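Take a look at the structure below.
With one protein chain removed, the remaining protein chains of the complex are shown where they sit.
A and B are the chain letters, set down in written order, and residue numbers restart from 1 in every chain.
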Amino acid sequence: MKEPQDLIDNKSRRNFVGTAAIAGAGLGTLALAPGLQLIQVSEANTPSAGASSKVRWGMLIDTTKCASGCDACVKACATENGINETVKDPRQGSQWIRKIDLKNPKTGQEHSLPMLCQHCEHPPCVDVCPTGASMKRADGIVLVDRHICIGCRYCMLACPYKARSLVHQPLTAQNPEVPRGQGCVEACTFCVQRVDKGMLPACVESCPEGAMLFGDLNDPNSEIAQRVAKEKTTQVRGDLNLNLGVRYQGI
Amino acid sequence: MKRTLVGLAAILLLAPVCASAGASKPTLKIENPGQCIAPVAEMRVNHMEMLKHTRDRTLRQGIRGEKASLNECINCHASKVTGSVLGKDGFCQECHSYAAVKLDCWDCHQPKAGKLNVGQAEAAGVKP
Partner (left out) sequence: MQTEMSKQSGQSFYGMAAIGGLISLLGVAGAFYMEHHGHQVSGMNNQTFWGLPHVFAIFLIVAASGVLNVASIGTVFGKKVYKPRGPLSGLLAITFLAAGLFVIMLDLGRADRLIIAMTHVNWTSVFGWNMVLYPVFFGLVGLYVWLLMERRMYAYAKTAGVAAFIWRLVMTTGTGSIFGFVVARQAYNSAVIAPMFIIMSFAWGLAAFLIFQRLMFGCNNTELHPQVRERLNNLLGTFIAAVFYFVVVYHLTNIYFAKQTGFEQFILLNGGIFPKLFWGGYLVLGTIIPMLLLYLPSFQRIQGAGIIASVLTIIGGLCFLYVFIIGGQAYPLDMFPGMELKSTFFDGHIDNYVPSTPEILLSIGGFGVAFTLTLIVTRVLPFVPQDDVAKLQASGALHD
């Protein structure tokens, strides 16, 4: 790992939005996944256009490909988002994505799937948040604005998927692009810091079986939109009619 | 009664003076002079407003690459010794300790410069 000083010197020589420039250059070399929105390459101080309601980010998870003992997605999420604190009581630990092992007690059939924030179109967590910290971005990503989260945990009560966690202790080793801290509630952000640069969420990229697909549900040319249109998919707790961003196959 | 009131008033008026008698003015160490996004006077007065409005535009609206980026501030202003904007000679800490304005940011934001997300690192072609 480079010494902090080297990186500072490099940064100070670059344009102030150098990071975006790097991302732009990186973007040029990455094959654009269908449906991902082009981010403006900033040479001057031009901020990006921001999230658009024309886009609806979604995920398709084929659980038939999901291996039971594998938790690559969980580890990748923890690395990317800086979820690295040691917790005294594991029940107090944050989990943005986790693997659930399901077993049918009557038939004995078992399978496993990743469970994360479903990024509902009608999120109960957004309805109940007293300050509006729990919010849905224009492109469908549900986030917690930790600047105004008061840590009341009502969203945790309201979430049908147990997607939200409270940070129970002071943190010091956060990743700079993923601020998170004591007393605030948090959940999967679809790796918004990556998505905004045209990258895939860490879990999707890390899946060795290719079970997870991410893209723009509103773009008829995207792989995810085409598959959702052709193949049978299910929403967990679909009777709640929340129109989820995450769809499953094989459950 | 009058003497009590005078005495009380004296204590109240002198207290701040006595309390700050021991505090020394902050000595700011600018690690990268001449690179800030606005003149010093403007930054002193407006940096909180800049950060506050940027945070809403970035988080709630998804607008990236704004002029006032907290991470860029940290990368430039972090102490070359500690690598952080807090602690001894910490850029943010110096003035805020003196002015006794609590810094809420660092409960969530990473005050150390140069730490990269996996995603950032990949994009920059460096190891995280």
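Heads up, the rule we're going with is that a contact is a pair of C-beta atoms (placed from the backbone, for glycine too) under 8 Å apart; a residue touches a chain by one contact, two chains touch by 3 or more.
Predicted, not measured: the structure shown is a model, and the values here were computed from it.
Participant: Among A:V55, A:C77 or A:C149, exactly one should touch the missing chain; which is it?
Facilitator: Of these options, the touching residue for the absent chain is A:C149.
Participant: Looking at the whole complex, which of A:M115, A:C207 or A:L244 touches the chain that is not displayed?
Facilitator: A:M115
Participant: Since one chain isn't shown, list which residues of subunit A touch it in the complete complex.
Facilitator: Spelled out for subunit A, the touching residues are 71, 74, 87-95, 98-106, 115, 124, 126-133, 148-154, 156-162, 164-170, 182-185, 236-237, 240, 251.
Convention: only the chains that are shown with their structure count from here on.
Participant: Between subunit A and subunit B, what is the gap in Å from one C-alpha centre to the other?
Facilitator: From the centre of subunit A to the centre of subunit B is 29 Å.
Participant: For subunit B, which residues count as touching subunit A in their complex?
Facilitator: Where subunit B meets subunit A, its residues are 31-32, 35, 37, 55-57, 59-67, 69, 71-72, 74-76, 78, 80, 83, 107-110, 112-120, 122-128.
Participant: Which bits of subunit A are touching subunit B when the two form their complex?
Facilitator: It comes out as residues 1-5, 7-8, 11-12, 16-17, 19-20, 22-23, 26-27, 39-40, 42, 45-51, 76, 79-80, 82, 135, 137-139, 143, 145-147, 170-171, 173-184, 191-194, 196-197, 199, 202.
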